[in-house]
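One protein chain omitted, others in place.
Moving on, here comes subunit A:
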Amino acid sequence: MLQIGPYTFQSRLLLGTGKFPNIDIQKEAVEASGAEILTFAVRRMNIFAPDQPNFLEKIDITKYKLLPNTAGAKTAEEAVRIARLAKASGLCDMVKVEVIGCDQTLLPDPIETLKATEMLLEEGFIVLPYTSDDVVLAKRLQQLGCHAIMPGASPIGSGQGIMNPLNIQFIIEQATVPVIIDAGIGGPADAALAMELGADGVLLNTAVASAKDPVKMAKAMKLAIEAGRLGYEAGRIPKKKYATASSPSEGMSIV
């Protein structure tokens, strides 16, 4: 079970809701993923197109926890403003702090992320900051009292998988709150590896939304995350340089 602040979840997959080909496929993919937490962005509404479909209106939102992000923010103040707007919907009290510091890599600004996290915690939000895989920053965020740490595996939407498994492992080992690997996951193997390393969850979006078959990929990610978690709990064998036979050496004289 995944525990974030006061909430518990059966699923360890957090699914983003951007970039799906259409709402029907998205709905099916969300169901196939088994995700209980869905991320959203906050944007201006097109008030001249009131009939434009909105994904939130197509799903039973009582079945999911909404995790709005602060994407678009470049400063702590902007992130706080977006978080407050999201909370005013009355639909959520969790927020993914996302303060981008570099347009090309979309890597987070560590200083603004830390500031925003502190401000939002003071306002009573359940705060899940998206960070780089910096071990010390993760510690600092944790000291502030954030409810989960979400280090990126690799740049957002890049599908490169976990670029620095060592850092991710360091973050996980020192963590006192859930660690959710966020961003950069490309395929099921990446998600499984994150879980095998001991992550508490995986947040992904593009890997599913932009897959050739998003529904099938959503299912694949669900299974990969479950498999990775089971593998972690089971405890994998250490790697050895040389072979050790699986068959007994006793009674070999027959050959």
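Note that in this section contacts are C-beta pairs under 8 Å (C-beta built on N, C-alpha and C of every residue); 3 or more make two chains touch, one makes a residue touch a chain; residues count from 1.
In the analysis below, contacts and distances are computed from a predicted model.
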What name does the UniProt record list for the absent chain among "1,2-phenylacetyl-CoA epoxidase subunit PaaD", "Phosphonate ABC transporter ATP-binding protein", "Alpha-D-ribose 1-methylphosphonate 5-phosphate C-P lyase" or "Thiamine biosynthesis protein ThiS"? "Thiamine biosynthesis protein ThiS"
Which residue, A:Leu91, A:Leu144 or A:Ala227, contacts the hidden chain when the whole complex is considered? A:Leu91
Which of A:Thr17, A:Thr113, A:Ser132 or A:Ser154 sits in contact with the chain that's absent? A:Thr17
Kindly note down the residues of subunit A that lie in touch with the hidden chain. 16-20, 26, 39-45, 47-48, 50, 54-57, 66, 68-69, 71, 81, 84-86, 88-91, 156-157, 183, 203-206
